[in-house]
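A single protein chain has been omitted; all remaining protein chains appear in their positions.
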Amino acid sequence: MNVKLPVLATITTALFAAAIGLIFFYAPTDADQGLSQRIFYFHVPIALTAYAAFGWGAWKALLLLRKRTENADLESYVAIHQGVIFGSLTLVTGSIWAKISWGVWWAWSDDQLVLFLVLFLFYCAYFMLRYSVDPGPARANMCAVYALFGVVLIPVSFLAIRLSRSFIHPVVFTSNGPQMTGSQFFTFCVSLLAMLSLFAMLYQLELAGKRLDARLRELKELLA
Amino acid sequence: MVTAHNLSKRFGAKRVFERVEVELGQGDVLLVTGPNGSGKTTLLRVLAGLAAPTGGELERPHRGAIGYLGHEPLVYRELTPLENLALFGRLYHVAEDRERIGMLLERFGLWHVRHERVAAFSRGMQQRLGLCRLLLHQPTFVLLDEPFNALDRDGAALLDRTLAELAERTLVVATHDPGRVEHLATQQLAFA
Partner (left out) sequence: MTYFSDVAALARKDLLLELRAKETLPAMLLFVLSSLTIFHFALPHGSGRLASLGVLWVALVFTALLGLTRAFVPEREQGLMDALVLAPCDRSAIWVAKTVAVLAFLGVAEIVALPAFAAFFSGVDGRMVGAVALADLGICAVGTLTGAMAVAGRARELILPLLFLPLVIPVVVGGVGASIGAGGKYLGFLALYDAIFGLLAWASFEYVVAET
C-alpha cells in the first residue's frame, strides 16, 4: 500500500462513478425485492471491506508483535479505526435493508447484522483500551493482542450466531458459487473494488494525518 | 557484561533521555544522579528490561541474573516475609532457598517478624525486605533506585555494607543524593 494519495483518490472516484452507474443503470432490478435490493451493492461490499480492514489491522498487529515493525502500531490502529467506520455503515445499511425487506429496523435473525453488532462492541472496547493506557510500547503490545483476538472472534462469533439463530436472511453465496447473474456479479465486483479502494485511500489519509501530527508534536517538544 | 549504545527513551513526543552510553563489566559501579523527574528511574527500568528503549542498542545479562529494586519493595503485602521470599525463591529456582532466606532475614533484622504480614511493616522494614528479595537469587547485575529511601540509621548502615559487597559484581545505583555511594562509583552519569 504505497500508492500516492492523489492517485488513490482518483482511482477511488473513478471506481465509485462506475459502481454507481452500474448499480442504477446496468444491474437488473430484482424480481422479488424490486429497487430496494440495490442497497445490496452497497451493504455487502461495505461489510466485506470492514472485514478486510479488521484483517489488515490484525496483520499489522502480528507484525508488531513478531517483528517489532516500526509504525505497525499506528497502522494497526488506523486500519481498525476505518474498520469500525465501515462496520457502523454496515449496521446502518443493513438496518435500512431490514426495514425495507422485513419491515423492522433490527432483525436478530440476520447473522451478518448481529455479528457486526458484536464486532462493533468489541472494537469500541479496543478504543477504550487504547485511550485508557499511556502511549508507549506497552500500549502498542496490548492493543496488538486485542486486535488479534478480534480476528479470531470473527469466525468464532459467526459460528456462535449460526448456532443460535432462526434463519430468514437471504444467502447470496453458497457452496455452488454466487447466486447472481453475470451482470449482478459484475456490478457487485466493481462496487466491492470501489469500497476497498475507498478504504485504502482513507487509511493512507488518516495515517498521513497522524504522522504529521506526531511530527508537529516532536517539533513543539524540541522548541519548548 | 552490560552495554548500551546510543540508548534513548521517549514517552510520546517527550524525550526522557537520549544518546546514553553505558559500558559496565564486573566490578563496575555506575552512579546515576540527577533531580527528581530527570529520567533516572526510566533508565534503570530500561536497563533492567522492564521498559523497552525507543532507540539504540542494549545488551544485558539474562533475566535470572538481574536484581532490581525500584521505588516499591515489590513484595506482597498480605503475605509474610517468609512466604514472599519462598515464592521468589521458587520463581528464581534458588537451590536450598530455606537456608538462604533465613540467613537474609537474619542479616536484615527481619527474622523476628518472619511470620507477620508485610502490610503491618513500616516503610523502612518493607525496604529491608525488598533488599532481601533482591539479593535472594544472587544477581550478578544489580539495579537500585534510591535504595536509601525510608531506611533508618541501622538500615542505611546495613545497606552500606551490602553495597560494598555488591560493588564486586555489576551495580547501578540511581540517587538524587550521591553522598553515600560516591566512594564506590567507578562511573557516573548525571541527568539534568
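Order of writing sets the labels: A and B. Residues in every chain begin at 1.
The rule we apply is simple: a contact is a pair of C-beta atoms (placed from the backbone, for glycine too) under 8 Å apart; a residue touches a chain by one contact, two chains touch by 3 or more.
This structure is a prediction, so every number in the text was calculated from the model and none was measured.
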Contact list for the unshown chain, restricted to visible chains: A, B
Contact partner of the left-out chain, one of A:Ile100, A:Val118 or A:Cys189: A:Val118
Sole residue of A:Leu48, A:Ala160 or A:Cys189 that reaches the chain not shown, by the stated touch rule: A:Ala160
Hidden-chain contact residue, picked from the options B:Phe17, B:Phe88, B:Phe108 or B:Phe121: B:Phe88
Absent-chain interface as seen on subunit A, which is shown: 65, 118-119, 121-122, 124-125, 128-129, 132-133, 136-139, 141-142, 144-146, 148-149, 152-153, 156-157, 159-161, 163-164
Touch list for subunit B against the chain that is not drawn: 48-52, 62-64, 66, 68, 70-79, 83, 87-88, 90-93, 117, 133
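Basically, only the chains that are shown with their structure count from here on.
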Inter-chain centre distance, subunit A versus subunit B - centres from mean C-alpha coordinates, in Å: 48
Complex contact set, residues of subunit A against subunit B: 134-137, 214, 217-218, 220-221
Residue ranges of subunit B touching subunit A (in the complex, touch as defined): 11-15, 51-52
